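Here the structure comes first, spelled out in structure tokens, and everything after it is commentary.
A protein chain is absent from this complex, but the other protein chains hold their places.
Chains here go by letter, A and B, matching the order in which they are written, and residues are numbered from 1 within each.
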Amino acid sequence: MDPMAEIKATFFQECEEQLAELESGLLAMEGGDTDTETVNAVFRAVHSVKGGAGAFGLDDLVRFAHVFETTLDEVRAGRLAATPEVVKPLLRSADVLADLVRAARDGGEVDQGRCDACAAELSALTGIEEAADGDDGMGDLDFQPMAAAPVALDFELDAPAVEAVPETAGWSVRFKPRPELYAKANESVLLLRELARLGEIEVELDAADLPLLSELEPEGAYLAWNIRLRGSASEADVREVFEFVDADCELEVHALGADGEPMPTAAEAELDIAALLSMAQAAVEGAAAEPAAAQESETPEADIAAILAAAQAEATEAAPAADTAPAAASAQSNRRAGEDRRKVDAPFAGDDKRTEKKLDDLAKAAATATAPTIRVDLDRVDRLIDLVGELVINQAMLAQRVTEAGLARASSVAMGLDELEQLTREIQDSVMAIRAQPVKSVFQRMPRLVREVASITGKQVRLITEGEGTEVDKTVIERLTDPLTHMIRNAIDHGLESPEKRVAAGKNPEGAVKLSAAHRSGRIVIEVADDGGGINRERVKQIAIDKALIAADAVLTDEEVDNLIFLPGFSTASTVSDISGRGVGMDVVKRSILDLGGRISITSRPGLGSTFSMSLPLTLAVLDGMVVTAGQQTLVAPLTAIIETLQPKRADVHSLGGSARVISIRGAYVPLVDVGLSLGYRAEPMDAEQGVALLIESEGGSRAVLLFDAIQGQRQVVIKSLEANYRRVPGIAAATILGDGRVALILDVDTLVAASRTAEAPKLLQAG
Amino acid sequence: MSEAATQAGRELISFRVGAQEFCVDIMEVREIRGWTPATALPQAPEFVRGVINLRGAVLPIVDLGARLGLGTAEPTARHVIIVAQVQNQVVGLLVDAVSDILTVTDDMIQPTPDVASEMVRAFVRGLLAIDGRMVSFISLDRVLPERELDHAA
Partner (left out) sequence: MSKTILTVDDSRTMRDMLRLALIDAGFNVLQAEDGVHGLEVLQGETPDVIVTDINMPRMDGYGFIEGVRSDARCRTIPILVLTTESSPEKKMRARDAGATGWIVKPFNPEKLVDAIRRVAA
């Protein structure tokens, strides 16, 4: 893949992360968090998005991000307080930014009006008027190479621009670095070398300020250079070479006249080269370790070189070594002297206070550092999980064959197999844990949803989340978003009352929706609770009657009425359907949850609110099951649904109504489902006493007893989809492959029991 | 075949079901296996024999004879399973035997005669005359039962 395209993909991934950080930071601020780090993180998120967007030429995004960033900068700098009136527009802007990012990624359209309105809001907050194209001096917004940077010209000039002479033969440059220049690791040699690329240069070293060796500070700057540059470079080009250092040096640039001599201005008379030379000469003569070269010299460099050569000789004895002499014509860099570690006089040597502060910061940073992580391709993890699944199957097959071969249980082979099973289980658990993710990734999409739905429905809503860290396999996570979205929409649209009604009922005008996740008995339970008006049972019952979903004279318990909303065809009109463009029936939600092997139920208290409760398996990949037979077919019943196993007694089994049977368990009567009969494996009901029964609990807490021919044992099985290549089968959740290599069906306890309840139960009997 | 270069040619795999011969586009065929016993499925149409395990994936077995309205026979008499890709599903087709691989050009495919048969209309794309035998070129798109069942409850 083209590397830039790959980086662009990375950029969009990173944007998603930044957008999430942005939102959670702003929400924290909305909640009163005033920590500077929170504000900084928010600023950085937008800054990052803007930076990357600029590199890819995403102009719309850059423009908006820039206004947003400016506003956040004001907050960060303390000039704009993060009051609720300020944070709300910031949150809206975060939503707009997210839309712009996704439009840039997927090529869609954004509501330009909304963008502009938001941008205007932000500008109003800061009072800073941004130029129409958001130009803040970010010169090139694309990768086109720029010629000699006019940008550099804007703010670097300390000296007046001497552009007077268009036809100049070149430039005369005086460059005298100050110590700070070296402290920032700039090297005069390199600068002179850069200059040399602009034309022909002659360099004259000015060592006038070079003190006695004994007074030489290794960090000091004593040398200066006078350079003549011949060529067609402009003054801007010349100054650009010194762009980084012009604050740390004395820099003068004069045009060279046609005669090759600099054209001095009055103020610079004393920088006459000749005068410099004599000054240097004087200094040289004053130097202690001066050789006998007192005669006039045409090339001061040679003198200095000689001095320094002598100095070097001394230096080998002297403690602070000034350094070895370089080649004559090149500039001596004082910086080299600075390499002496003993004389650390640099401005940035850590003094005690600073060091302490730094240590504090590092400690703080370490404390908040998370455990090291690595990024892994999801494909690899999926492949690993598949392979481990195969391992489990193979191990089971091996165990089967060993049993069939008649090897004693205590034999070393059998024991070795037990160990193998143990190990395989552990590997599987560990591998599944790799793919387990916290539900946070799904939960964090909800605040924005809540904002939008609240806005459309005119309600005031506060979202509380709990248990975001609860982990679940990626296969489940991916399929949680839609059902949760529907449930939250439903809670706000139907559950919560309007602010006026709430106040009239003595409630806080702002309604609360609580989204929570927790592990419970080997499954994950997710709840969506609202403190609204609860289910209007009269209305629900009437709607169900009107839609012919129940008989007009049906007698139902409260719980049964509540669950009517899950019936297909029940959906009531909703103000929120425009968001998704389609109806948001609860039956759709229930279907999704059932498809995941989960259960959903609702409890409601009039006037106080409703709670939807979903229970889902932790993974769609493996299942602890009980292997059973019914009508000569081998099936698997999920262990989590099973409360206990029973041996039915004839006396406990009673007929009720036509063909239905119930069984008495500790005094209570529970429906008995003959599974072999229900699934059509047998034409006749079986004698309950001949079989085994499993007491199970299905959705809504109701109980039933499943009757089987026999129980074969407990096993952890790998779940294989039946629907992938076939279709959904009522009563069946999925399939698995047993030790003998054959497919066994995994029961869907809820639909099995539900089907047996209705009058249509006989339909299940037809095997086609 | 040399004509293949000038006209669009395709390869078909032909097989026998009962007394009739059929063929499908070889691009749809993934592999050919012997018969293994299938696990029965509740509420399955008559032509669905159950599901088998194909290297870890669960595959439905469709008795093609039954599907095409030719009547069912004892599964053990059917010897071959053609594993085919039908849109995004993988299916096993139960047939008597695989005959041949044919390379045909489009002009060799005759339009389906207008006969009173639902099955023909649903599945047959055209007829081929090969060595004096009639081979029906069939489409697999509808070989599986409909996905959505009526909700019982």
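Quick note on the criterion: a contact is a pair of C-beta atoms (placed from the backbone, for glycine too) under 8 Å apart; a residue touches a chain by one contact, two chains touch by 3 or more.
Being a predicted model, the structure only gives us computed values, none of them experimental.
Across the whole complex, the hidden chain's contacts among the shown chains comprise A. The hidden chain makes contact, of the residues A:60, A:187 or A:723, with A:187.
Touching the missing chain, out of A:243, A:468 or A:587, is residue A:243. The chain not shown here is touched by just one of A:3, A:406, A:658 or A:713, and that residue is A:3. Seen from chain A, the chain kept out of the figure touches residues 3-4, 6-7, 10-11, 13-14, 37, 40-41, 43-44, 47-48, 50-52, 54-55, 136-146, 149, 151, 155, 183-187, 189-191, 194, 241, 243-245, 247-248, 335, 338-339, 341, 344, 346, 348-350, 354-355, 358, 361-362, 365, 368-369.
Rule of thumb we're sticking to: only the chains that are shown with their structure count from here on.
Chain A and chain B have Cα centroids separated by 48 Å. On chain B, the positions that touch chain A within their shared complex are 37-46, 48, 50-53, 56-60, 89-91, 144-149, 151-153.
The part of chain A that touches chain B in the complex is made up of residues 386, 389-390, 393, 568, 633-634, 678-681, 720-722, 724-732, 735, 737, 741-745, 754-755, 758, 760, 763-764, 766-768.
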